[in-house]
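Please find one structure pasted underneath; my questions will follow.
The complex appears here minus one protein chain, its other protein chains still in place.
Read from first to last, the chains carry the letters A, B and C; within each, the first residue is number 1.
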Amino acid sequence: MSTVERSDLARITAFTDGVMAVAITLLVLSIEVPKVPDGDLPGQLDDLILPVLAYALAFTLVGRFWVIHHRLFEDLERFDGRLMALNLLFLGLVALLPFSTDLMSTYDEVPEAAAVFATSIALVSLTHWAMARYSAQRGFLNPEHEFAQPVGLGFAAVFLASIPVAYVDTTLAQLMWIAGAFLHYPLRRVAGRGSETSP
Amino acid sequence: MSTVERSDLARITAFTDGVMAVAITLLVLSIEVPKVPDGDLPGQLDDLILPVLAYALAFTLVGRFWVIHHRLFEDLERFDGRLMALNLLFLGLVALLPFSTDLMSTYDEVPEAAAVFATSIALVSLTHWAMARYSAQRGFLNPEHEFAQPVGLGFAAVFLASIPVAYVDTTLAQLMWIAGAFLHYPLRRVAGRGSETSP
Amino acid sequence: MSTVERSDLARITAFTDGVMAVAITLLVLSIEVPKVPDGDLPGQLDDLILPVLAYALAFTLVGRFWVIHHRLFEDLERFDGRLMALNLLFLGLVALLPFSTDLMSTYDEVPEAAAVFATSIALVSLTHWAMARYSAQRGFLNPEHEFAQPVGLGFAAVFLASIPVAYVDTTLAQLMWIAGAFLHYPLRRVAGRGSETSP
Partner (left out) sequence: MSTVERSDLARITAFTDGVMAVAITLLVLSIEVPKVPDGDLPGQLDDLILPVLAYALAFTLVGRFWVIHHRLFEDLERFDGRLMALNLLFLGLVALLPFSTDLMSTYDEVPEAAAVFATSIALVSLTHWAMARYSAQRGFLNPEHEFAQPVGLGFAAVFLASIPVAYVDTTLAQLMWIAGAFLHYPLRRVAGRGSETSP
């Protein structure tokens, strides 16, 4: 398959947006309505705080993945079969997040569950970084595009680093994730530019 | 991130519509098919009336949120990172509604469940109001746009006011919600204009 | 709210398509994977035939509703608040079909479940007919649009007529639904035209 022109990207982008919109909305399925007698509900509501926070974190992360995907594709001028395959891999990993969020939120004190979630996020992040890098190398990007490599790898690094931390203290790993979701602001200043093509 | 032009809003709008379309359709999952022997089904159908009414109310509310979001974005001429963050917050709160509708419909006589639902709706409403206000202040809106502040705050007020009411009588709070879903008509007359940018 | 022009219909159409695409795909949730020991699965597969047929029928019906909605909106030149409200009612009834299909398929021999399903389909059909009629009366349609009233009412009539039949024999009602899904071909010939704006 040879490269295709920008006009052809519209349907690929629409399909990508569709998958991400469904995946981000399915995150809500990880918050389960308790099945208890009416009188016991008030006592159960505390148990919903953690799933709601997990939902908020995962929603923020998928939202940021959508933003950075959007920025990369805006500057794409051409496409090839390999980039389409990377994009499908990216979508397959994003669509897995309702599962890994549910697992992490159900077993919030189990390091293995934290490791699955952190690995999921790191893989999405690395796949996006690979798409950005490949597009830059093949000359598919608009010359004005800024490729923010240190930010991209930094984001993946935080989530990978949280894995050994989770085996010591899962709460500490969770705090690293929350910090990670806001990471790009300080790093962006270090890198001295406004782009966040790769988180 | 600097402001972006109208042409760039198309993909943001498409993603927003996708999330709202999925969230509004997932509301149906709050109506559960009973698991009883065939002969007992007729006696169980009465128990479905309340979940169907809860679905109808939530569908109407999300439908109205979609309409007012649509009207705001139609008149947007520019966008910035903060408005995009507010839009993601808005979507995250909308995508939570299948959960809070299910909770409220399963525990229709428990004030805490009513409070969670009413708070959800009030937060969506306030976030929309914040988006409309921020866009107006930053001059992002088409000069013909009418910013209907009293209606927006009135809508949030009804749902917040229903919370203490639910602790007295949950049915009364539910009646306030139904009235709230149709609130804008009289208020619109008070405000003396046709716009309903903010519900 | 005054009438809006055709250009503005694009986002309404996109939202409608989104809701219908999600609703038609959620129909699959009515087919449940049995939970039995491995050795017992072959004996259970027969029990999946009926849910698969129910899925096929509901998918065909929603597919046809999408086609006729598509044809009506293609010829719309203007829109007003009341038509938008009717469209939301149409979507709310379509989005209910994953529930009523699941109910009908789980309780295939219970007349009450058949009645809920048939009523759902009849209401979607009547709401579409009301949209088509209202659009014609208000002059919103392209002059070339053909308003196929007898077909629309005929479709609703078949599903409403199946309700008393279901109380005599649910299988007979199911056969009427299958016939109904293909009804428009003969009726179209009676009406002497090719349009199927209203099913």
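As a working rule, a contact is a pair of C-beta atoms (placed from the backbone, for glycine too) under 8 Å apart; a residue touches a chain by one contact, two chains touch by 3 or more.
Everything numeric here is computed off the predicted structure, so don't read it as measured data.
Novice: Using the touch definition up top, pick the residue from C:Val28, C:Ala130 or C:Ala161 that touches the left-out chain.
Specialist: C:Val28
Novice: Touching the hidden chain in the full complex, which residues of subunit A are there? Just list them.
Specialist: 1-2, 8, 11-12, 14-15, 18-19, 21-23, 26, 84, 88, 91-92, 95-96, 98-99, 102-103, 106-107, 109-110, 112-113, 116
Novice: For subunit C, which positions touch the chain that isn't shown here?
Specialist: Residues in contact with the chain left out: 13-14, 17-18, 20-22, 24-28, 31, 33, 38, 41-42, 45, 52, 55-56, 59-60, 63, 66-67, 70, 74, 194, 196.
What we mean here is this: only the chains that are shown with their structure count from here on.
Novice: Of all the chains, which has the CA centre nearest the overall CA centre?
Specialist: Measuring from the global C-alpha mean, the nearest chain centre belongs to B.
Novice: Quick one: which chain's Cα centre is the longest way from subunit A's?
Specialist: Result for max centroid distance from subunit A is chain C.
Novice: How big is the gap, in whole Å, between where the Cα atoms of subunit A centre and where those of subunit C centre?
Specialist: 37
Novice: Could you say which residues in subunit B touch two or more other chains, in rising order?
Specialist: 14, 18, 21-22, 26
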